[in-house]
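The structure appears right after this line, and notes come after that.
Apart from one protein chain that is not included, each protein chain of the complex appears where it belongs.
Labels run A, B and C following the written order; every chain starts at residue 1.
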Amino acid sequence: MQMTNMNIKIFYFARLKETLKFSTEDLELADDDFAGTLTILKLKAHLAKRNDTWQQMLMGKLKVRGAINHELVDDNAPIADGDEVAFFPPVTGG
Amino acid sequence: MQMTNMNIKIFYFARLKETLKFSTEDLELADDDFAGTLTILKLKAHLAKRNDTWQQMLMGKLKVRGAINHELVDDNAPIADGDEVAFFPPVTGG
Amino acid sequence: MTVRVQTQDFDAGLEISQLRNARKDIGAVVSFIGQVRDLNEGDAVSQLTLEHYPGMTEKSLEAIVSQAKSRWNIFDALVIHRVGTLQPLDQIVLVAVSSAHRGEAFKACEFIMDYLKTEAPFWKKEVTNFGERWIDAKLNDDDARERWVK
Partner (left out) sequence: MTVRVQTQDFDAGLEISQLRNARKDIGAVVSFIGQVRDLNEGDAVSQLTLEHYPGMTEKSLEAIVSQAKSRWNIFDALVIHRVGTLQPLDQIVLVAVSSAHRGEAFKACEFIMDYLKTEAPFWKKEVTNFGERWIDAKLNDDDARERWVK
């Protein structure tokens, strides 16, 4: 069985950035971090394992929106190697 | 039987003013110029008797709107002694 | 609430700026500028003359603005309308509305324009290659106004 690793870049904004104390990170994921295709939801679940704060911010009551390569996407959107992913609360500009 | 005369002021605007060659006039009406209460429609009919041009402009195909004392009114609106009446085409400002 | 009918041009930026700086609880300002097009009904327009009914015009505009204020939760509204002879690109009308939130300001501003177009006593006459002609009222302006009648 062939093992493929994925490299992605993640950005965090607003309340997430502040609470997680992370603005951006480069992440390498091994095949067994996600079964089959990596999705926004799977990536959230993976990051949520880091500790309680991550769990609360990404899988808790807070509504978290995801973007892949600067496009808003839903939880089932697939993430590919080299993608730029972002997590943030619902937007409040204007 | 008591005879009452009425004095009103009339203004004409836009196409009406130009074609009738009248911008404003003071008009005295005798009781027998109108039966009962004078209305916008009765005044139009009275003025239309002046000649064919008046007939065409006030009672012809042209849509004519009336105002009494600076308020848009419909054909049945009653006109009182001393009123300021105006006739004009549908408005086209803005 | 300000209503002005005038021959001279106006500084839309200054008017909007004064309106938006009038209160610190204003969150939204919507404005409309109408201007002379160089083309109407397919013909080149070189000049436009606006006639109005002094006295009734101001009263009519004030009534329209009052109605907008009673229907929506807006802070202030301004209407400036020019009369006289204008050229293409000249400003004709400015309507500006301030409110706490955008929805009310958008509705009130469009309402004022739709009523101004059908009730305020202004008439336009244009000069084209074919001479002078009075502009006819448009049926879709009546339709635009009807939308607001409940």
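The rule we apply is simple: contacts are C-beta pairs under 8 Å (C-beta built on N, C-alpha and C of every residue); 3 or more make two chains touch, one makes a residue touch a chain.
The shown structure was predicted, so the numbers you read here are calculated from the model rather than taken from an experiment.
Participant: Which of the visible chains would the unseen chain be in contact with across the whole complex?
Facilitator: A, C
Participant: Of the residues C:Glu51, C:Glu110 or C:Glu126, which one touches the chain left out of the display?
Facilitator: The one listed residue touching the chain not shown is C:Glu110.
Participant: Of the residues in subunit A, which ones touch the absent chain?
Facilitator: Here the touching residues of subunit A are 11, 13-15, 18, 63, 67, 70-72, 86, 88-94.
Participant: At which residues does subunit C meet the chain that is not included here?
Facilitator: 11-14, 16-17, 20-21, 24-39, 88-89, 91, 100, 102-103, 105-106, 109-110, 113, 140, 144
Convention: only the chains that are shown with their structure count from here on.
Participant: How many angstrom between the C-alpha centroids of subunit C and subunit B?
Facilitator: 28
Participant: Using mean CA coordinates as chain centres, what's the gap between subunit A and subunit B in Å?
Facilitator: 75
Participant: In whole angstrom, what separates the CA-based centres of subunit A and subunit C?
Facilitator: Using C-alpha averages as centres, the distance is 50 Å.
Participant: Enumerate the residues of subunit A that touch no fewer than two other chains.
Facilitator: In subunit A, nothing touches at least two other chains.
Participant: What are the residues of subunit C that contact at least two other chains?
Facilitator: If we look for residues of subunit C contacting two or more partner chains, we find none.
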